[in-house]
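Now for subunit A:
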Amino acid sequence: MAAKSRHLNKIEPWHDPEERPYVYIENITKDYDGSAAVDEVNLSVYQGELFSLLGKSGCGKSTLLRMLAGFEMPSSGKIYIDGIDMSGIPPYRRPVSMVFQSYALFPHMNVEQNVAFGLKQEKLPRSQINERVDDVLELVQMLDFKKRKPHQLSGGQRQRIALARSLVKRPKLLLLDEPLAALDKKLREKTQLELVNIQEEVGITFIMVSHDQEEAMTMASRIGIMADGRIIQVGTPTEIYEYPNCKYVSNFVGAINMFEGLVVEEEENYAIVRSSVLDDSDIKVEHSASAAIGANVSVAIRPEKVVISKTPLKERNYNCAKGVVQDIIYLGDVSIYHVELANGHIVYSTATNLFRIAERPIQWDDEVYLYWLPENAILLTA
Partner candidate 1 sequence: MLLFGYAFMYVPLFCIIALSFNDSRFVTAWSHFSFKWYKALAQNSIMLDAALNSLKIACCTATISVLIGTLAAIAIVRVKRFKGKPFFVGMIAAPLIMPDVVVGLSLLLLFVSMTNLLGWPGEHGILTVTIAHITLSLSYVTAVIQSRLTEMDSSIEEAALDLGATPVKVFFAITIPSISSAIMSGWILSFVLSFDDVVLASFVSGPQSTTLPMVVFSSIRMGLSPQINAMTTIIVSILTVCVAIAGYVIYHSGKKISNKPRQEKKRWQGLM
Partner candidate 2 sequence: MLPKKVNTWKFHFRGSSLIVGVPYFWLLVFFLCPCLILLKISFADSVLQIPPYSNILKWINDNVAQLTFNFANYRLLFTDDLYVRTFTTSVVIAANSAFACLLIGYPMAYAIVRSRPKIRMILLMLIVLPFWTSFLIRVYSWVILLAPTGLINKALMYLGIIDQPLKLMGNYCAVAIGIVYTYLPFMVLPIYSSLEKIDNSVVEAAYDLGCTPTKAFFSVILPLSMRGVATGFSLVFMPAIGEYVMPEILGDVSTVTIGRIVWSEFFTNLSWPVASALSVMMIIFVALPVTLWYGGQQSRLNKKLNIHEKV
């Protein structure tokens, strides 16, 4: 699912203790009228990464991005880019470029003038400007639109120009604020891959803000989940999806079944949880986090890891449930089954539609059995 990280200098530099972070955010806080929009955030981003800040609107991700660009000054804390402290440096002296959500193209200038604008500020010779403008327009495949004004371009074309205008400066860090939010779904999916390809080609570190988890999963080398001004979890898309560290993350990224209960038994590599939701079985879960007996915990299972069947699994007294199909949502590639247990709790199960079916094997109001493997469940203590 995630883009391959072949453009990174080292594979997964965040695991290497020797590697120096390229962008280092140290204990940063931003207060607005007493309430913290960004609250003591620490973050390291490595050279060549495509890092995505993911969160709901108002979680502070845009404020964090604007502090990196220099439009907002942090109330406390420091930002280092390539080892240089950025405090007090105005946006126009930072080696950072931003692609705005609204693209912010200059409406009174044509494409060429827009892209050349940043280079003119650097007082480069005319010929060099032309050369670099042409190169970058070729990179985003917009060379034929040089003389157009922004209002004569479509949304996708404007997005490319905004990207070109920032790339042409060859910044150390490129910031993207919801770069694809204004595009429609098909175009967005196409542009996601293009953006990743361009990033690999130029090798510039990208930090992207997004509220769309699918977009972040597709594009990012690592994702930082934000809520209420804090970063809750940082990890690769796989880590975030398969090993969420708290209920919030597991709920935010993808759909999930959640069972709350008490730990009744704890062994070295698994725990048994008794939940009031499941009447006739306990939950067995493999875990890394330790949970004491008697502790309140949640167990999360992704719907696609819950197997649905009309026949009961024999000889199992854990991780199984019996219920009635209440609803089936057909999505083409998969179907989502809403199974109501005897006590009214609903469990979701996703199954791939392997066959083209007129007659479904499982129908509304069928009695079904659900089960899952202990290694697919996640034990959440927080």
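The criterion applied here is as follows: contacts are C-beta pairs under 8 Å (C-beta built on N, C-alpha and C of every residue); 3 or more make two chains touch, one makes a residue touch a chain; residues count from 1.
Candidates were picked such that all candidates are chains of the complex that A comes from, given by their letters.
What you are looking at is a predicted structure, and each value in this text was computed from that prediction instead of being measured.
Touch between subunit A and the candidates 1 or 2 in this complex is found for 2 only. Residues 69-71, 90-93, 96-98, 100-102, 104-108, 117-118, 121-122, 151-154, 165-166, 169 of subunit A touch candidate 2 in their complex.
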